[in-house]
Structure formats: structure tokens, C-alpha cells
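Missing here: one protein chain of the complex. Every other protein chain is in place.
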Amino acid sequence: MSSIRALTMPKWGIEMQEGMITGWTAAVGQTLAVGDPLLDVETDKIVNAVEAPFAGTLRRIVANAGTAYPVGALLAVLADPTVSEAEVDAFIAGFKPAQTSFEPSGDTVAPVVAVAPTPAPPPAAAAMPSEAPEGEGRVSPIARRLAQKLGIDLSQIKGTGPNGRISKEDVEKAAAAQSGAAPAPAPVATPAPSPAAVPAVLDVPASPAAPANTAGVYRERLTPMRQTIGRRLLASTQSIPHYRLERTVELSALLAYRERLNGQGRVRVSVNDCVLRAVALNLLEHPMVNAHLVGDELLRFASADVAFAVATPTGLLTPVVRSAHALSVAEIATRVRDLAGRARSGKLVREEIEGATFTVSNLGMYGLDRFDAIINPPQVAILAVGAVREAPIVRDGALAVGHVCTLTLSADHRVIDGAAGAGFLATLADRLGQPATL
Amino acid sequence: MSTDTSASPLSTERLLQAYRQMRTIREFEERLHVEIQTGEIPGFTHLYSGQEAIAVGVCEPLGPNDYIVSTHRGHGHCIAKGCDVIGMMKEIYGRADGLCKGKGGSMHIADVTKGMLGANAIVGGGPPIAVGAAIACRNRGDGTVSVAFGGDGSCNQGTVFEAMNLAVVLKVPTIFVYENNGYSEHTGVDYAVGSGDIAGRAAAFGMPAEKVDGTDFHAVHAAMTRALQHARAGHGPYAIEAVATRFYGHFEGDPQLYRAKDEVKRQRESMDCLGNFCRTAANYGIDEDTLDEIDADVLALIDRAVSEARQSPPPADSELTTDVYVAY
Partner (left out) sequence: MTQKSMRDAINDALHLEMARNPNIIVLGEDVSGGAGGTSGQREASGGIFGVTKGLLPKFGEHRVIDTPISESAIMGAAAGAALAGLRPVAELMFADFVGVSLDQIFNQMAKFRYMFGGRTTCPAVVRLAMGAGMNMGAQHSQTIYPLLTAVPGLKVVIPSNAYDAKGLMLTALRGDDPVMFFEHKALYPRKGEVPDGDYTIPFGEAALVREGEHVTVVALARMVVFAEKAIDGLAKEGITCDLIDPRTTSPLDIDTILESVENTGRLVVIDESPPRCSVAADIAAQVASRGFRSLKAPIEMVTAPHSPVPFARELERAYVPSPQRIEAAIRKVLQE
């Protein structure tokens, strides 16, 4: 067994063609056992840890965080400490990555094989004594007729047709040879086209030459995650008829309720946790909003699985609080804290990101009064929550200072018409105004 | 689990050979799991880890003239039927000197000379073929049999029902072994098998059927012995449902989102047939050192297999159109 081992970009699943390194978790010089984490690789929206498939000392890292590499590419070298640097250098220089691409090789297209199937050469006689008649004495009926007409003795002819059969051309040649006359008109069998005659592989037009890095211009390729987010947002805005409804709610009662909860409980609860709970209960009362539109089918769900937005260094993620309607505000707060933390460190798994029935996006912490969000298909609506701010309100006919918050519902007009959307916000406002109902 | 130390009808030698077979399958599959991630192995593989006691329990009492027909998860059956391990590894790597000259791969791995009539990429494709082989056995009159491996997935295919009925009607010696590992692709057996009773279905077709713990080599072997007695005597087909688990996904790369998070971890501890065998090995007069020696031996063999496979050349282009026919 070689004591220098290559660590390559792993193939996770039959379709994976490349992965982006998000960071190295092991360092050069570190001794690793089987299963120790080495680096994190991102594909689509998930980041997975690559574990050491064999034991050894990490001697060299040759791949960079922030870059994507094809499956099979060399990422690092593990070896015994006794192996010299020069040997590691030589190993790296001589390394050949596995060819895992599904694309055809870049060579020019091979000549087209003749249309008729190539007959398999008859196996060695010892193999299977076939009892079907073999090629000896076989003549094409056209050749036989021609031979008869020309008075040619077939037994004198060696056949060059399929399986050694005597062909018309063979008879013509024999006749010409016999009579010494010019050979019969050349047969018109089309020869296999020469490689030059075959159209070269179509050149895919190169993208317009991108400017090299110049002063003032910094080029950075979008990560797979960003690309995916981008594609989905574009699809959403292009295909869903968004419209927006806004409602400002007065949250003094809710804030007092939250104070009480935080005073007595061990769990710290935020305004947004209360909003999530209110939204979840609301969704059960407005089943058209707790739904997915798939093609021309509307799927309504019995459970309110509410996603909430988390800003991470690499992009916006929306982890899901499953069955939020069945969780108390405190339980929601616990779930949110856990999910948000893992979202920021890139440790969410797919079932924690997929399958939400509704999304709540809260940018209040950034001081925005109001904003509107883009729906995540196949969901049919999304709620944007602004900051809670002091503002003048009218209470019992007099001016007072209230704590207001503007909610903006973006809804899919194909499924939720104005009245339904407004109704949803009305119920939500009521709930938030009566926190005892949460 | 039997604690009667005189219980096994197998000699120590046969027991050790059975253990060696199971260990070979386990290490073969575990190593493949690692090597697949290098990208050097093309296409689909379906790993058998967790089900070794079934393949070996069923194949141990078979002779060289008995036949088996396998499934897409066929490495275990292939090894248990005595196929060349290195040739298998080369085939899975798609090399010219693989068991099938690199033309079949993991899902079509076969050695007809050893009575292994092929892994089959078509779910349910095997049992009718096994019944045909059993017709040949019956006509020869030499007491040989065929085994049709299947799973909780294939047991819902029409072809499997047809095969069972045909075997009963013609009274041919096919032993239907259903490996119930709990999942057919990404769907659980509790959902997919309507009656919830695979052995019961086979019985309903008119053959004796029993259900055993597929993680207990001795239990599987005993059931197979009963099945062989029945089939070799010309009484017709028999069915065994063996319940186990698969440690890996349906195919390599399957993220297994349909399994609870720590299910595999728990099952590797509680449902490991090799662990089960080792735990009771002392009852059969086998000590740990002997088993450890076998383990080391097997690991060396697998190492050699991978190393040789990686160095073998791929098939030449000229092989593309050979072996389509005997003569054309």
C-alpha cells in the first residue's frame, strides 16, 4: 500500500460533477484518523463535511477555499511524516484525476461506421460448434444469376461479401479477369467517409472575452449557492403575479406579553417568535394561504410549516419551523435559535430547508419601516415584517405614542385574491393585538 | 438466539468459511463505499452491507451446479456463490479483465460457470429466469435447484407473481428468497407491501413459506436447509422471507432522507449480522483470534482487489461490438 495518498473532490451522488470548497477544517501537519473532518464542500445549498477516508498526516493542501473543483480533482496529499517533501512534490506532479465527466471526449468525431451492423467475427471454431451452414459455397442470388448469365464457375471464386459470400462484384471481377476485358463498372458501395469529410464538432461560441482583472475591477464567480438563489428568485418574479397588501399593527400589548414571558421563562422570546406563532395559527384559519401551487394544482396542508429568513455570510437562507401551529412561542423561539445558528455556520440539512408552506421575512433589525418580499415558489405568499417603532397613534380619540410595525403580505394573485389577502392580514392583526390568543 | 452449542449442523470448518464469506462481502462493500467517492468507479452501485447473513446463509449449502439469480444489489450473492473477488472488483471498475470483460458492471455482474446467472438491473427481472433454470434442473433430474433472490421492493412486481405461480404449477425447484431490508428505493416496506406479509404472499401462491431473522446466519441457514430438502426432493418451490437492513442507501449517492437520522447508526449496532455471529461464535467452539485472522486475511484480499483493479486497463474500443451474437 502506497504511503502517499491523494485526497480528491468526492463524488456524492451520480450527478455531482463539481464542488466548491468553503473551508479547510484540518491543517497541514495534522495527523488524521479515518473519519476526521478535513474540509467542507458546498454543492447546491448544502455544505457537507469531507471526512478523511484513510489515516495519515496532512502534508500538502493544493486546493483553495472559495474555488470550485471537478469531482476527482486533487485537493490535498496525505502521507507518512517520513515521506519527503520532494516525494510529495513528485506525487502531485504525476497525479492524474479520474475522468468523471459525462461529456464525450474532446476529440473530433470518429468516422461514421457503415450503416449495416458490423458482423461479429465468427468465434474460434472450438468455442461453440454452430450447426447453421457456414460461408462456404454461399452466393448472393444476384451474383448467382449473373454467374449463370456470364457462364462463370462459382466454385472458382473466393467470396468477399458478408461472411465470405460471393457477391455480384466478385463475379464481375472474375468475368473481367476471365475475358481480359476492362472490369465491369465499379460498384457503387459508398466507402466509409474519411474523418475530414465528417463535420467537425460544433464549436460552442466562447463567451465574449471577459476583461482580465484590471485596477478597479474585481471579478468573482458567484458561488453555487448564490447562483441557485438567483435562479429561483428570477423564476419567482417572472412567473408569479405578485401583489402587495400592507397593514400596520399596534404592538404595545404584544410587547408587554413578551416582557412577561421573558420574565418568567428560561427561554428568551423575540417579537418575531410571537409573529411566527401568530402566523402559524393564522395559516390554519386561511388554508388557501397555507398552500403550494404546483402546475395547476393547489396543495393545501394541514400543518403550518413556517420558514423564517436568516441572513448568513454566504446568502439568505430560510430554515423551516415544522408544525409551528403546534408549538408554543417559547418552543418556537428555541427552534428558531437552533436553526438560525446552524444556518449561519452552514450546518443545516436539506429537510430543514425544504418544504415550508409559508415564509416570514423580518428585516426589522435593520431599521426598515416597511418592505416587501418575493414569494418562494411553490408557496403562494410571504410576509415581510418591518421594525417595531414608536409612532403617533390615535387611541380613544386622542393622540398617543404607540409601538407600530408594518406588515406587508406579498401574495400570488392566481390563488389569493385581494379580499382573501386582506382577510389574512386582518386576522393576523387581531391576533397580534390580543397576545393572549397566541 | 440459540444457546445450544451443539445446535449447528455445520462443522467448524464450514462455519469459519461462512464467516469468511460474510466478512469478505462486508469489507468488499465498505471499501467500495470509500472508493466510489474518488470518482473512478463509473455508474450505479448498490451496496449489500447489512444483509451478508442472507447471501451466505442461502448459498452456503448450494453446490456448483445449483443456480442463483440475483438483483441489482448483487455483490453479496456473487461472492457467496464463489465468484472471483478480484475479477468482480475489476468488473465494477469497468476493466478489460473483469468478470464480464467490463461490459456488464456492478448491475450485470455474473459468472454462469459458477451458477451465478447474473445480477439484474430490472427489479423483478430475475425470478422468471430462475424458474427457467429450475426447469432445466428438473429435467436433468439431478436434484439441483435454482434460487431467486428478490427484495421487499421486487415482491410487488407482476413478474414475481407470475414466476411464483409458474414454479408452483410446474412444480420446479425454485427457492424464492425475499430479502426484506425495509426499503424499496426510498419507500418503506410498511407502505409498499399492502398485506404486510411477504412470506404470506408466497404461501398464498401454493408453496411453503417461512420468515426468518436475516441478521442471524444460523437461522437463515436452517431455513435454507429446510427449503433445499423440500425442493431437492421434487416437491416444488419454497419461499423464505429474511428480515434485515441495509446500512447504505438504495444506491451510492442516495442521501437517504427517508430514514430517521440515527437509524443507520443504531442498526449498525443492533442489527449487524457479523456482530451477531461473533457474539455467539464461542458457542460453536470458535475463538476470537481465529476470527481476527480471517478479518486480516480478508482485508488484504480486498486491498489487492482494489489495487489490481485500478491498474487494469479498460476494454479496447474493438470490444464494443464483440459478444453481441455468437455468429451473425
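So that you can tell them apart, the chains are marked A and B in the order they are listed, and the count of residues begins at 1 in each.
Methods note: a residue touches a chain if its C-beta (ideal position, glycine included) is under 8 Å from a C-beta of that chain, and two chains touch if they have at least 3 such contacts.
Nothing here was measured: the structure is a model prediction, and the numbers come from that model.
A.B. asks: As a test of the contact rule: which chains in view would the missing one touch?
C.D. replies: Counted over the whole complex, the chain not pictured touches A, B.
A.B. asks: Where the complex has a chain not shown, which of B:E30, B:D84, B:E162 or B:E308 is the residue touching it?
C.D. replies: With B:E30, B:D84, B:E162 or B:E308 as choices, the missing chain is touched by B:E162.
A.B. asks: Among B:I25, B:I41 or B:A110, which residue is in contact with the omitted chain in the full complex?
C.D. replies: Candidates B:I25, B:I41 or B:A110; residue touching the omitted chain: B:A110.
A.B. asks: I'm checking contacts with the chain that's been left out. Which of A:P141, A:G216, A:G263 or A:G397 qualifies?
C.D. replies: A:P141
A.B. asks: Residues of subunit A in contact with the chain that isn't shown?
C.D. replies: 114-117, 119, 128, 130-133, 138, 140-143, 145, 161-163, 165, 167-168, 187-190
A.B. asks: Considering the whole complex rather than only what is displayed, give the residues of subunit B touching the chain that is not shown.
C.D. replies: Interface with the chain not displayed, on the subunit B side: 67, 69, 98-104, 108, 110-113, 117-118, 120-122, 125, 127-139, 146, 158-159, 162-163, 165-166, 169-170, 322-328.
The rule is simple: only the chains that are shown with their structure count from here on.
A.B. asks: For subunit A and subunit B, what's the span in angstrom between their mean Cα positions?
C.D. replies: 34
A.B. asks: What does subunit B use to touch subunit A in their complex?
C.D. replies: Residues 34, 36-40, 43-44, 251-255, 257, 303, 307, 321-328.
A.B. asks: Could you pull out which subunit A residues touch subunit B in their complex?
C.D. replies: It comes out as residues 1, 8-16, 53-54, 71-72, 97-98, 100, 117-123, 127-128, 130, 132, 350-351.
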